[in-house]
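One chain of protein is taken out of this complex; the other chains stay put.
Let's look at chain A:
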Amino acid sequence: MATQHARSAARLMMAPAVILLLGWMLVPLTMTLWFSFTRYLPMRGDSIENGLPWVGFENYVRFLGSSSFWPSVQATLLIVGGVLVITVILGVLLAILLDQPFWGQGIVRILVIAPFFVMPTVSALVWKNMMMDPVNGMLAHLWRLFGLTPVSWLSDASVQSIILIVSWQWLPFATLILLTAIQSLDREQLEAAEMDGAPVMARFWHIVLPHLGRAITIVVLIQTIFLLSIFAEIFVTTGGSFGTRTLTYLIFQRVVDSQNIGLGSAGGVYAIILANIVAIFLMRIVGKNLDR
């Protein structure tokens, strides 16, 4: 049991870290909030030193009213949803596969996890230039081998391509979490079910999947938080064209291309709200799952 003295000393020692963390988070957040209520057009000479004119909720109304807002929310949800479905389904299958004892298991596991360590920009570049390029890409060669016309992936199937690239990156994460979950599954329970004559599919549905429920919610929660802000993959491949302009990318365009920091900040606040809605929603499900 700590004495009063030791506890206050501990607080004092922790204070710098806490203050630093708070500053790290609060300063940008407060500035974003402030900018979102002002007219801040640096190309027109507005600057913080000269004072920014207050415009109330104008930026918020404008951001919501712009013709690109709803399509961008749609694109965001489509990409996040698509990646989640692919990574969870393939993640479960891969986890089951990797759980089987086979020769070279260690190496295979490392190879499966490897894509997670490739930087998003690099993997997007590799996919764009080496895989999906309609003239020189691997996929184009494959298509030609079968006498088909190569597809220009990034313009004809752009959203699907982005989902593919991001899924490739996040699949290892899902596999890793799900694999550890599967390894904690009671072998004897499975053997008992087998002896009672339960077929493979029944065993999967009634024993393996319920056991994985918690791990799947964790995967969904963590991935959603990161996927809502994917940027590099879009910046490198399509530049937001062909229906791949997500909310994050729209904010980037407002701030950097249009040089309208007030409007972009209002978009940032909307993104925070959207992320929080999703997070609260997910937390509830996780909470329920963890209670069981």
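What we mean here is this: a contact is a pair of C-beta atoms (placed from the backbone, for glycine too) under 8 Å apart; a residue touches a chain by one contact, two chains touch by 3 or more; residues count from 1.
Here, contacts and distances are computed from a predicted model.
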Practice problem: Identify the UniProt protein name of the omitted chain, choosing among "HypC/HybG/HupF family hydrogenase formation chaperone", "NADH/Ubiquinone/plastoquinone (Complex I)", "Thiolase" or "Sugar ABC transporter substrate-binding protein". | Solution: "Sugar ABC transporter substrate-binding protein"
Quiz item: Of the residues A:V256, A:I272 or A:I285, which one touches the chain left out of the display?
Solution: A:V256
Exercise. Give the residue, chosen from A:V83, A:V112 or A:L154, that touches the chain omitted from the document.
Key: A:L154
Quiz prompt | Residues belonging to chain A that touch the chain removed from view | solution = 13, 15-16, 19, 41-45, 47, 62, 65-68, 134, 149, 152, 154-156, 239-243, 245, 253-254, 256-260, 263
